[in-house]
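As you look at this complex, bear in mind that one protein chain is not there, while each of the others sits in place.
The letters A and B name the chains in turn, as written, and every chain counts its residues from 1.
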Amino acid sequence: MLKNRLYRISFLVLLVVLLFCFFINISLGSVAIPFKATINSLLGIEIDNSSWAYIIYNYRLPKAITAILVGSGLSICGLLMQTLFRNPLAGPFVLGISSGASLAVALLIMGASFLPTWIAAFIMTDVALVLFSGIGSFLVLAAVLLVATRVKDTMALLIIGLMFGSITSAVISVLSYFTNAEKLQQYIFWSFGSLGNLSWNQLGLLLIVILIGVGLSIAALKSLNGLLLGENYARSMGVNIAIMRYVIITATGLMAGAITAFAGPIAFIGLAVPHLTKQIFTTTDHKILLPAVAIYGALLMLLCDTIAQLPNSASVLPINAITSIIGAPVVIWLLVRKRKMIF
Amino acid sequence: MKRLLLISFIIFASCKPKEVETTVASTVDKTYQISHAKGFTIEKLINGITRITVSSPWPESEKKYTYALVLKDKLNELSLNKSDYDAVIGVPVEHVVVTSTTHVPALEALGVLEKLVGFPGTTYVSSIEARKRIDSNLIAELGSNEAINTELTLSLNPDLVVGFGVNSQNKIYETLIQSNISVVYNGDWTEETPLGKSEWIKFFAPFFGKEKQADSIFSAIEASYTDSKQLALKGETKPTVLSGALYKDIWYLPGGNSWATQFITDANADYIWKDTKETGSLSLSIESVLEKGKDADIWISPSQFTAYDELAKSSPHYTQFSAYKNRKIHTYALTAGATGGLLYYELAPNRPDMVLKDLIHIFHPDLLPDHSPYFFKPLN
Partner (left out) sequence: MSKIEKENITLKAENLSIGYRTKKQSTIIGSPIDFSILQGEIMAIIGINGVGKSTLLRTLGSIQPKLSGTIYIDGEEIERYTHKSLSEKVSLVLTEPIASKNMTVWELVALGRQPYTNWIGRLTKNDQLKIEEALILVEIEALKEKPCYQLSDGQLQRVMIARAIAQDTSILLLDEPTTHLDLYHKAHILKLLRTTAHTTKKTVVLTTHEIELAIQLCDKMLLLEENRSHFGQPCELIATKVFENIFPKDLIQFDGITGAFQVIK
């Protein structure tokens, strides 16, 4: 069909743009490195300046890949949640999922001091960190879902999410008040990672988790489309709502949890990207939307990171500030044109 | 019209309440010598009042705080225009509350530790003498840092609270002042030189009538510092130095005109960012720190990290630095008091001579071969 061909071309163009942004992101940073040196170093050709080589290969490259994973993962989470909750304002950050992840990590780190040393050493690994933050996200998500089935109002869900966020951050504050300084320090180091601080091993772990999440999302694609009409219609078309809910919450929990564990809470990407995507791809078919939001999310995240690096200046901005500046107006815009809430 | 109104308003507002300066009673008899600290002055007035003026209680403070210290038995005889002063304190002070760990060593050195009755966040205090008094409940816990508990403080009814503010918003102290408790602001932390910070011991002295002791203590520290600085110049090499660590995406490290940089320079080493203008800290991206600091010989004060594998675990990029590879990282985070407070935060501002000797020992091991480092220890 004509439309399908159009999509195919769009995806091709998007991938090229993504690749381009990827190279731009890698070639720009605080330290001015000539483009040629960037390309050479990426191609594995030895370049004279060894700290440049390190910066490109071990700092900028993993950072760019992390940005892609984080952007795609969060955007997919946002898409899944908006369809699951049938609510255009759903997103991992807005609904307090990220704070759920933070809380679980806080409990892990500050609680580990009460366990025998060898167990504590065992659970203080990256895998445990991802697992805990995943469980934290999952639980908050399940709780929000439980409330959401009783309260159908769009605004109510948003407020409930905010409350969950507040509660979890409050619990973290209380916990940090009672814990000792070193544990708190450790929590701060562990929980608020950043795009640029992942080792290749951690990056691998993040990649695996995101792939599992994407896999689950693909498995749920058909059901997600069915859910566009509401649960009763979806059920009448053969969708097993209960199983599907678990699949979606697990996928979202895993992805949002792992991302929060490694890159810290990142605001608004998950909420904004699905809407921006739907403005451009005028479809509701998740077969198209899923890859589209993934690519757009990656693009936007790379862009935000490039801006945050303030190329050629020695300073950097917090990535969260940039995503909020871009994301928050999207939410306002959504609220203003609520009547035609597209999702 | 509107603009005219605005301008006249500004003029009106700006010439409103200038304090009336000179009356006969406030004629200065004698000014105490303060040679390094820039944030305060002490003057003896002819009517016997000691006037302390704190000009920088916090950075860029627009207001100067003046305090009148009057001997307790003369407090009633003296007619004093109280509105000329931000606080009038009867001396010698018998019960004092201080709010920063940096205040504690000054009291200890002046021999007036027994007058200290309360402190917010006592777990951060490391001084052995002070800890003894905390453990026997002679120094009361007054809540956590920056949030001194009003009720507990009022119940102690101290003669004096030595506070510190980060800006002009200090609601907690305002409440205390309204309850007739004398609060004075200590601005030691705004000083930009090691000896300047340390000279704030002279700020405490008049409250306890210990001016002479303060002078001699400070002179000794000054002499020791100057001697060490001279000694450092004999060093044949000038190692390059890196400092700080990442927090989230940002590497915080001392600016070129900061207190910490001054130490490095005085210890005859080459701090890589010594030419920057900041008096506080720099916030840089890891890229630029990597590019400039990768080959630095020595890395001091990597934030709170105490071990090499801790650094590596936190960020793989740390391992790229020569100082990491050659195991040349030194930290103050390994020297803690009995309850975990870092001694460096408490004592270093008071004893710059000891800090300098530590650094000389690190940068030029042959100059002070027998020195055993007090604050800075190699990472585990």
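The working rule: a residue touches a chain if its C-beta (ideal position, glycine included) is under 8 Å from a C-beta of that chain, and two chains touch if they have at least 3 such contacts.
Predicted model, so just to flag it, every value in this text is computed and none were measured.
For the chain that does not appear, the touching partners among the shown chains are A. Among the residues A:Ile172, A:Leu198, A:Leu216 or A:Val239, only A:Val239 touches the chain that is left out of the figure. When the full complex is taken into account, the listed residue touching the unshown chain is A:Leu227, out of A:Met110, A:Leu227 or A:Ala267.
Of the options A:Ala32, A:Ala219 or A:Ile280, the residue whose C-beta touches the omitted chain is A:Ala219. Interface with the hidden chain, as seen from subunit A, comprises residues 86, 218-219, 221-222, 225-230, 232-233, 235-240, 278, 282-285, 287, 340, 342-343.
The rule we apply is simple: only the chains that are shown with their structure count from here on.
Chain centres here are Cα averages; for subunit A and subunit B they lie 42 Å apart.
Residue ranges on subunit A touching subunit B, taken from their complex, read 29-31, 50-52, 54-55, 58-60, 177, 180-182, 185, 188-189, 192, 194-197, 199-200, 264, 308-309, 314-316, 318-319.
Interface of subunit B with subunit A (complex): residues 144, 246-250, 282-288, 290-291, 294, 304, 314-317, 320, 340.
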